[in-house]
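One chain of protein is taken out of this complex; the other chains stay put.
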Amino acid sequence: MKEPIGRFIARWYSIPLLLVVWQVAVSSGLVQSRLLPGPAAVVEVLFSQIMSGVLVYHAAVTLGRALSGFALAATVGIPFAAAMARAPLCRNLFEPIFFFGYPVPKIALFPIFTYIFGLGTQSKIAFTFLECLYPIVVSSYFGFRGIRTRLVWTARNFGAGPWTVFWRVVLPSALPAIFSGLRIALPVAIIVVVLTEMIGDSIGLGYYITVWSTRFTFQNVYAAIIVVGVCGFSLDQILVQIRRRFVHEAPDAAR
Amino acid sequence: MPLLDIRSLDKSFTADNKEITVLDRLSLSIEDRDFVSIVGPTGCGKSTFLHIVGGFESKTGGEVRLNDRPLDAPGPDRGMMFQDHSLFPWLTALENVCWPLEMKGLPRAKRLEMAREYLDLVHLGRYADLYPEQLSGGMKQRAALARLLALDPQMFLMDEPFGALDSQTRELLQEELHAIWRHRRKTVLFVTHDIDEAVYLGTRLLVFTARPGRIKADIRIEADERTANFRTSPEFFKTRTRVWDLLREEVLKARALEEN
Partner (left out) sequence: MKLRLTVFQNLLVPVVVVVCWEVFGRLGDVPPYLSYPSQILAALWHLAADGELFGAVVVSLYRVTAGFAIGASAGVGVGLAAGLVRGVRNFFDPLVSLLFAVPKIAFLPVFLILLGIGDPSKIGIVAFSCFFPMFIAARHSVSSINKLFVWAAQNMGASRHTLFFRVIIPAAAPEIFAGLRISLAHAFIVLFAAELIGSHSGLGMLIADGEDAARFDLMFAAILAFAILGFVSDRILMAVRARVLRGAMLGTEEKILA
């Protein structure tokens, strides 16, 4: 698995290179450091703001909202998708709403959410729920519909009842599609929370970014952006690990 | 009394507002321990026939009785094997073979022990812990066969089980299936495209007509021992030629049907 050091450098040099160019540009006064503080300044702020707990607090707020909306959407969406796939009445009633609603930019509805749920956490969670619901339902729905009939037949052949067929055949078959829906929805949740926090709030990373940018203190803005990125990346990795645990993935073919 | 008794079985369905008759007043009785090969042109309804006997598809009319009881749902007395193996991709070969044993309510230790025996029987013992994707085509079908043996049904329903395999693998598996059938004395309904396979395995061979499917010919094949020699015997060739002559006519008819 070890790769030669030369290859490693060739594959990763661009990040340090960019950081160096950035730092040099700032230190030499080529760019105005108020707009673009150097990486060293950003890292300094990042550390001090994490140590003082400020960024940790705002990140916790943002993550809490994103995960609540996401979890709610998964809890409602997956069973709903199963019902749509299995029951024709449910499918006929709701399929058009999901298929025609899918390409509609739902963000336009956010102002209405703020009226119904207020400006705080509730409207964020409710709106994240809506945004996450679409990819989760649609992807799971295709998963539940795309089950190979032969597998279901085989299970029934062995004497499995409807309940066993669902838990032991239908669900494992649909799981990969369900997880790809979740993986689309998770970054959506973070994007949407940060974005709505930028539109109007008094806590959360989106608010933090807006506030420090109006004060023209961009090292704080970049520090918050880094925190958002790290959160998004780690959540995705966690989801990948969970998927690895629950979804059978084809190991490399036998030699 | 025959094991399986079918009286004027009809099957039709509507597609694009057109009524299509797949099976037309099909009558047939099958004795216990028969190996019935079924050949017919593409689309003649031979697979549908098998699915109806399996209880997976519904019939439009007529009667199907197994052990003198009407049959309309899948059950562990008839074990189905498909061309595409239908192993559960998220389970290992061993876990797949355990499945029917679990459904029967056997305790875990017993299940594992029996499943290993069945895998050994089809020469897959070494590959028990591999997933279906990791197995070759022939090994997958072997695993599916082991799973069928674990279910231990009275009747095997096999829908072109070796259709996707290369010819060497196929011949080996035919011999293994024959041996299993001889030792365990099962009744087999075996749908295939391959006339050689049908003649080699069958004690009885049914030729289906082009759609709507009826039975065109019902041939007994008396040879007792199906060794490799049987494949080169005069009787094999005589039967093979006869079946091909019957089938050829139907294949041409089916083609005309397709072109219209």
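Order of writing sets the chain letters: A and B. Residues in each chain are counted from 1.
The definition used in the following text is that a contact is a pair of C-beta atoms (placed from the backbone, for glycine too) under 8 Å apart; a residue touches a chain by one contact, two chains touch by 3 or more.
Keep in mind that this is a model prediction, so the values were computed, not measured.
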Chains in view touching the one left out: A
For chain A, residues in touch with the removed chain: 10-15, 18, 35, 89, 92-97, 99-100, 102-109, 111-112, 115-116, 138, 142, 187, 190-191, 194-195, 198-199, 205-206, 209-210, 213-214, 216, 218, 221, 224-225, 228-233, 236
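Keep in mind that, in the parts below, only the chains that are shown with their structure count from here on.
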Please compute the C-alpha centroid of chain A, do the same for chain B, then give the distance between them in whole Å. 48
Which part of chain B faces chain A closely enough to touch in the complex? 54, 56, 74-76, 78-80, 82, 84, 86, 88-91, 99-100, 103-104, 127, 130-131, 133-135, 151
In the complex, go through chain A and note every residue touching chain B. 148, 150-151, 153-160, 164, 169, 172-173, 175, 247-248, 250-251, 253-254
